[in-house]
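As you look at this complex, bear in mind that one protein chain is not there, while each of the others sits in place.
We call the chains A and B, going by the order they appear; numbering starts again at 1 in every chain.
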Amino acid sequence: MTAAATFFPLQNGETVLLPERLADLTGLGEFGVAGELLAAFIAAFIVANIMLAMTGVAGPWAKRKITASFTDRIAVNHLGPGGILIIVADSVRLLSKENIIPENADRPAYDLAPIVIAGSALLGFAVIPMGSGIHLADPEVGLAFVFAVAGIASIGLVMAGYASGNKYSMLGGLRAVAQNIAYEIPLVVTGMSVVLFAGSLQMGTIVEAQAEPLVTIAGVTIPSWFALVNPFAFVLFLIANFAEVGRNPFDMPEAPAELIAGYQTEYSSVYFVLVYLGEFLHIFLGGAIIATIFLGGPAGPGPAELGIVWFIIKIWGVFFLTQWLRSAIPRVRIDHLIEIGWKGLLVLAFANLFLTAAIVGVIA
Amino acid sequence: MIGLLKSMATTMKHALDGSTFTVEYPKTAPDVSPRFRGVHKFSQERCIWCRQCENVCPNDTIQIVMDDKRNGEQYNLHIGQCIYCRLCEEVCPVDAILLTQNFEFTGDTKQDLVYNKDQLRAVPWYKDIDPLESREPDRGAWIGEGEGDVDYQ
Partner (left out) sequence: MSTGVEETPDVEREAELEELLGDRVLARETHLNAPGVVVNPGDVQDVLFTLRDEAGYDHCSCVTAQQYEDRYETIYHLKKFADPTDEVSVVVPTPLDAPVSQSAEPVYRTADWHEREAYDLVGIQYDDHPDLRRILLPETWQGHPLSGDYDQDKPQVVTLSEHANPLLPDHRDSEGDTMFLNVGPHHPATHGVLHVKTVLDGETVVDAEPDIGYLHRCEEQMCQQGTYRHQIMPYPDRWDYVSSGLLNEWAYARAIEDLADVEVPEYAQVIRTMGAELCRIASHMLALGTFALDVYGEFTATFMYTFRDREIIQDILEDLTGQRMMFNYFRVGGVAWDLPEPREEFFAQTRDFLDELPAKVDEYNDLITTNEIFQLRCVDTGVLEPDVAKQYGCTGPVARGSGVDYDLRRDDPYGYYPELEWDVVTEGGCDNYSRVLVRMQEVEESAKIVEQCLDILESWPEDERDIQANVPRTLKPDADTEVYRAVEAAKGELGIYMRSDGTDKPARFKIRSPCFSNLQALGEMTEGEYIPDLVASLGSLDIVLGEVDR
């Protein structure tokens, strides 16, 4: 059981990252830098596949099932138990379709956009501590990094928007930029209030800071998750996050009833799959950030080995919330959206930051 | 804000009660009413070749061909253009036409949707009700003679 002891580093208070441990376990570490690189690559491959598998479940199956239950329908149920094999059927269907590229497409940009959209989200998972020892890297600027790479997606949206040679795509791309600029700032500023509490941008430290007990009521210890310490910041962050990943009621860049499908109107086949995956990855990345900085990361009852399970449950919780809102809440109009962003959220975010700073200062 | 929460609560209520109103067609087909008008069924035994159905049909769905002794030769139904108005059934003096409860039929081409009198014989009959009985009330009204000075045939 010594291996297990090293496998769950957070228990010991020391951070051993997945690539390092893989290097140790497989003996790749002996091959110097090249070996470590390979180990890192394998680790990244594992994490990326976990995430892609989750999007695979979410996109063709869970989304349909959740929407169906909100709308009193049955949804997919023919292939496999509960229709779960629709995932396979849909993959085959989507991948075997003809990839139609519009005549007026701006080629390199048109081809790159889906990769940028999907890739940027995957990059973000590198610094997320997922529990059970799955943590690729823990740089000191972890939180800044994750916001930065998530922000790259908007470049992908603009590329897709203008390179498609379609006016609806163009409008979608423009909306995406306007929206991302308006909501990125409140998002980051609200995130800053967490940093003030934790005293670090490092994801590992932020998670550890939340492990402290907040209060103990009748023998039940409630941890100091930042969502409980500062619910106001949590709600602000949730709203800004929905806008950032473009979910209802802020799904402006796509807005199916208005812009057909916005920036992704002209994408088909594999490119469409990438764009679609990218969208779900961004929801999950948003969920992962929320889980990490507000919900104690992989923390949860039971042994620490279950960390990844708790973490995934939290991510899915956020995903479920996006689907719930999708069924229940109308889309806001683009001008209202910008107004809410600049005049509402930004002000509230700064108010939250100053208040937090004051409180932290007083406690210190 | 309260309105938003009310919307969310309403949808959640529906999600949690687990009821669905859609059915798994074709596994569970919805019931059709006794009066439902589906595929046209033609009975050659009853037909007296009066051609009234051909006459009343609003869009030439029914085509009847007679020989020179005014005996019926062909009875073709272009079911693809039928609008299921049931006028042919109403006009038929001998109940040779009934619209069945069958609404499931397909064809790849327009040609596939032309039924001749033999094919019409194979159209599924009513399930377990007597169509004539359920349609009885309107007959009197149909056959009734007009009054007044309007010229009728």
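To be clear about the criterion, a residue touches a chain if its C-beta (ideal position, glycine included) is under 8 Å from a C-beta of that chain, and two chains touch if they have at least 3 such contacts.
Just so we're clear, the structure is a prediction, and the values are computed from it rather than from any experiment.
J.: Kindly state which of the options A:P213, A:P301 or A:P330 is in contact with the chain not pictured.
T.: If we include the chain that is not displayed, A:P330 is the one touching it.
J.: On chain A, where is the contact patch with the chain that was removed from view?
T.: Within chain A, the residues touching the omitted chain are 67, 70-73, 167-168, 171, 248-249, 251, 254-260, 326-336.
J.: Please identify, in ascending order, the residues of chain B that touch the omitted chain?
T.: 1-4, 6-7, 9-11, 14, 21, 32-37, 56, 58-59, 83-87, 90-91, 134-135, 137-138, 141, 144-148, 150-153
Convention: only the chains that are shown with their structure count from here on.
J.: So how far apart, in whole Å, are chain A and chain B when each is placed at the average of its C-alpha atoms?
T.: 55
J.: Quick one: which bits of chain B touch chain A in the complex? Just the residue numbers, please.
T.: Of all residues in chain B, those touching chain A are 4, 7-8, 10-12, 14-15, 18-22, 24.
J.: Considering only the defined contacts, which chain A positions touch chain B in the complex?
T.: Within the complex, chain A contacts chain B at residues 66, 68-74, 77, 324-325, 327-329.
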